[in-house]
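One chain of protein is taken out of this complex; the other chains stay put.
Let's turn to chain A:
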Amino acid sequence: MLQEESDLSLIIAQIVQKLKGSSLYAQLERQAWASLQRPEIRLESLKEDIKEFFKISGWEKKLQNAVYSELNVYPLPSHPAAPPEHLKEPLVYMRKAQGSWEKRILKSLNSMCTELSIPLARKRPVGQQKELLNKWNEMGTDEPDLSLFRPVYAPKDFLEVLINLRNPNYENGDSLSFRTHLGLIQVPLKVKDIPELKECFVELGLNTGQLGIDDSTQVPPELFENEHVRIGQKVLAEQDSAAAQQYIRQGSPTALRAELWALILNISSQPEDILYYEQLKTNVIQHDLLVDSLIYKDVKLTASNDDYYFVFEDYLYQVLLCFSRDTSVLGHFAYNSASPPKSYIRGKLGLEEYAVFYPPNGVIPFHGFSMYVAPLCFLYHEPYKLYQTFREMYVRFFFRLHSISSHPSGIVSLCLLFETLLQTYLPQLFYHLREIGAQPLRISFKWMVRAFSGYLATDQLLLLWDRILGYNSLEILAVLAAAVFAFRAVNLMEVTSLAAAEFLLIFLL
């Protein structure tokens, strides 16, 4: 009992600490002061009256949403003696693996830098600044020579690293048994099995209505759709994050999605947010970073070639270039196993006073990174709204898809969950694919790393991301990947090569 109480007070203290620095706190303070003018506020019962006022005016709800958001994003405090690395990643071997992976990435980036003799960063001459400002809304028309740039890494490079992950403390012996894991991932992480998944994702059960299925034209809307839409409108009217998160587990109506996501992610576009975005834009105009070219290349290679997303090319630059300048993103490294790369001012290598994070937000984009942003263009078209949503999605979810950690939503766990589901429930298929050299993970890895963006039609993708938000977990990606294999099992049993299996699955998606 005592332990729980002290845990709770620790959590409360932490959250209060966090929120004290936020603009919400300042707003609440201002509101409290302003409320003193109101007749119903009396000196004798000041505290209760102000609380009552907050409740009625909706400010309490905003505070609730902010607290809820904090609870969702930040891991609960652990033992007071635990060092901060443990918050990032408790297992040593995972931390080490992430560290060496980062070293490799940096090496690759640095060598590209030296080869091409391009500085990591430079100030833009005034003429170029003007030009860029004029072209800000149509950067896609630019055709810079990007032939010498290569993406720093691609998902398949990352997969190789994960395949070689080993826990040095774990010995499972040489003999094969029914427990032996036949897949590519060979680390002993705990993943959910189907009964546990069923419990966790109870709203996805067969007896519950879902958007995307129970709103098709054959089903009369009175059965589910109408009521669900009505509830959605009510949730939005109440402006309650927690309710929205619960609601969206059954999918979001297209017309309400943009607002619902903003509510769940606790994004409200205040003037200071718009100003912040403009500030980032100014940073982009003034300084040219090497990663900019990487971003350009990625957009040109992936999103611009996509049937759905080519239209939004310009927005992608506007978001991604600003994202790489955003130092507030550094905050998420507190709970991300990754660490931001450090760069040193020329000639001062090793001297901490001359170290900066590079890029400023600490995130080096890889091949396909722009696909995280592209589907959001269907929801928002003001750049700052689009930007805020993407940033929030990144620091809550997407970062886990390309860093090595033991977190249940981390890519390693997702891969293991996928393989375990397949091996347990479709053993014949798994064995067959393995025999023909087509390990299933080799096919599904890229789907999961990109959260299926570019592999699913946008309307279905958004329904999938609804559930990611609703359950605050990425596990559904692994379950979907396994389900795709199950759906195509009969055809897959007949293929005889990895290429044929890939081909078959392109047509599904």
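We take it that contacts are C-beta pairs under 8 Å (C-beta built on N, C-alpha and C of every residue); 3 or more make two chains touch, one makes a residue touch a chain; residues count from 1.
Note that contacts and distances are computed from a predicted model.
J.: Would you kindly match the missing chain to its UniProt protein name, picking from "Cytochrome c oxidase subunit", "Tubulin--tyrosine ligase-like protein 9", "Proteasome 20S subunit alpha 8" or "Thioredoxin reductase 1, cytoplasmic"?
T.: "Tubulin--tyrosine ligase-like protein 9"
J.: Which residue, A:7, A:48 or A:138, contacts the hidden chain when the whole complex is considered?
T.: A:138
J.: Quick one: which of A:17, A:37, A:114 or A:217 touches the chain that's been left out?
T.: Touches the omitted chain: A:217.
J.: May I ask which residue of A:254, A:286 or A:472 touches the chain that does not appear here?
T.: Of these options, the touching residue for the absent chain is A:254.
J.: Taking the entire complex into account, which one of A:308, A:344, A:357 or A:425 touches the absent chain?
T.: If we include the chain that is not displayed, A:308 is the one touching it.
J.: Across the whole complex, list the residues on chain A that are touched by the chain not included here.
T.: 137-138, 141, 216-218, 254-255, 257-258, 304-305, 307-308, 310-315, 377-379, 381, 458-459, 507
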